[in-house]
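First the structure, which I've put down as structure tokens, then a few questions once you've had a look.
A single protein chain has been omitted from the complex, and every remaining protein chain is retained in its original position.
Residue numbering begins at 1 within each chain, and the chains themselves are lettered A and B in the order written.
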Amino acid sequence: MTALSINKLCKAFGGLRVTTEVNLNVEPGERRLIIGPNGAGKTTLFNLITGELTPDSGSVHLLGQDITSVPSRRRPHLGMARTYQIITLFARDTIVRNVTLALLGLSKERWNPLSVIDRNTELIDRAHDALQRVGLRHIADRPLSQTSYGERRRVEIAMALAQNPKVLLLDEPYAGLSIDERRDVQETVRAIPRDVTIVMIEHNMDVALDFAERITLLHFGKVIVEGTRAEVVADPQTREVYLGH
Amino acid sequence: MNGRTLALAVAFVALGTLPYWMPGIYYINVSSQVLFYAIFALGLNILVGYGGLVSLGHAGLFGITAYAAAYLLSMGLGHTTAIIGALIVSLGCTAVFAALALRATGIGFIMITLALGQIIWGLAYRWISLTGGDNGINVKTRPAPFGYDLGGANTFYYSTLVVFLVAVVVVAIFVRSPFGAALKGTRDQPRRMNALGYHVWAIRFWACLLSGLLTAVAGILFVYYTQFISPQTTSLTASAEVLLMVIAGGPATLLGPIVGAALVVVVKNVVSGYIERWNFLLGAIFVAIVILMPEGLVPGTVRLWRQGWRALGRRRSIVIAGSAEPKP
Partner (left out) sequence: MNFWLVLSVNSVTFGGLLFLLSAGFSLIFGLMRIPNLTHGSLFMLGAYFGATFIIGVFGVQMNFWLAAVLATLLVALIGALIERLLLRKLPGDALAQVLVTLGLSFMVADFCLMVWGGDPVNVETPDGLGGFVRVGVAAFPLYRVAIIAIAAVFAIALWLLLDRTRLGAMIRAGVDDPDMARVVGIRVSQLFTIVFALGAGLAGFAGIIGGPILSVYPGLDQDMLPLALVVVILGGTGSLLGSFVGSIIVGFIYNFGQALLPELAYFVLFLPMLLVLIFRPQGLFGRQVP
């Protein structure tokens, strides 16, 4: 059973076809990289996988279950987590509150109007654990507005991991990071255990190639090349897509 | 005992003994008004401050509760029945309002709530056979629960104070709860909340109901206070005034709407004795706050206290709603 399976996914906006017959099969524990030039439709593909965009045709399967018509808000409950290219966290809150909100999203407690959230030691402890995994436990009580971009990226990953996903979608996690920050985030990503399948979109080739086991190359919404890292790198179509010849 | 607890204790004692130190029945009545308008503002703040949804039609809900109560009373029903009936009508209306208005967010939400408020105003104004139009409906007596007659200024003040304190506790508990945190999350990052597994629409809907409940309670106190209801209470101006209370005092704070209510009520009732054109003053204060101190008087004063007058120049964006919405 594949972790994530996409079958003939299509999406068009008016006359513009942004996703054309995309097939993707990601095995459990795999590290899949999705690459392609700007405008290739990578983030659109993510949006289709998470349900934020509805496909025109095709299907999405998560752990063997057809989730094509499952609303996007239900998919985290089924084991799918995602980060965004542009970090959009809760700037008014502390780091630990950000992670607590991620945990709360999957808990029945989120409908509780009576208890005091700051006294929910179970949630807060789990939040601290998630922060520990990304090496930010020591600044848990710092307001998010006083953190660096790299730290925020790690908070975002902590939030995603806190939800115990089976499939984690990382959308350009290294964008906008300095070299040091990139190294920290790389470590964090490397440390993610194999019971989480990771699909990553990334532009930066050094970082990306280091991470990838299998690569899918997208261009104009279509899969051009797919295979192991070595296969894709050697494929002449890859050169053509990136260099135009 | 730290500063905050001391301030609370002083406020509690002051409110509790108010009729004894206020110089006259007129001011006791103004205080009662401040209290139930504060409940109204607290109710609106659930949406505006904590939900990031600005409503320009809340006076419609406020008014419809008052009209329902007045109408049921004029039909000869008892106070308890009238109050319960009014609450049911009001909550029903709130649910309909919410279902319609939540099809949009941001400016769209403002316009739908404005339209809904205007519909209620138009019905109140024109459906003369039901509402008496401009003549309104009179409420002959105030209730006397357990023989405690609320006809006097003092007794009415104390009953309003009790309801006010309950409302404040309800809002305080709500704000600190997981659901409150979820609501604030939908204000700041609705798309992210959706991606984290929250049902953004449902959270907002229930917040609307809580807001409507507080508004309804305030409406009932209002109609017993004035013993009269007319279309003016449901007008756009009235919706703007309660919004002003929230924005002026400080959205997303507990004290803000209370301070805002006090400001508006005092200007309307007391200052109007000295300055004839108090509406101008109110408008000017509003504009000044939005431009210079958009987080509202309560947080703004704290900021001034800490950073000095230079802080006025450093304007931060009006702290209400966040960014992108999830796809419906």
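In this text, contacts are C-beta pairs under 8 Å (C-beta built on N, C-alpha and C of every residue); 3 or more make two chains touch, one makes a residue touch a chain.
Only a predicted model underlies this, so the values are computations on that prediction, with no experimental measurement involved.
Asker: For the chain that's been dropped from view, list the shown partners it touches.
Answerer: By the stated touch criterion, the chain not on view contacts B.
Asker: Please identify which residue in B:123, B:165, B:202 or B:270 touches the non-displayed chain.
Answerer: Answering carefully, the residue with contact to the hidden chain is B:123.
Asker: I'm checking contacts with the chain that's been left out. Which of B:137, B:247 or B:297 qualifies?
Answerer: For the chain that is not drawn, the touching residue is B:247.
Asker: I need the residue numbers on chain B that touch the omitted chain, in ascending order.
Answerer: Residues 54, 100, 103-104, 106-108, 110-112, 114-116, 118-119, 121-123, 125-129, 235-237, 240, 243-244, 247, 276-280, 282-287, 290-291, 294, 315, 317-318, 320-321 of chain B touch the chain that is not shown.
Note that in this section only the chains that are shown with their structure count from here on.
Asker: How many angstrom between the C-alpha centroids of chain B and chain A?
Answerer: Between these chains, centre-to-centre, one finds 42 Å.
Asker: Which of the residues in chain B come into contact with chain A in the complex?
Answerer: 173-174, 176-182, 184-185, 188-189, 191-200, 210, 323-324, 326-327
Asker: In the complex, go through chain A and note every residue touching chain B.
Answerer: 50, 52-54, 72-77, 82, 84, 88-92, 97, 100-102, 104-107, 109-118, 120, 159, 163
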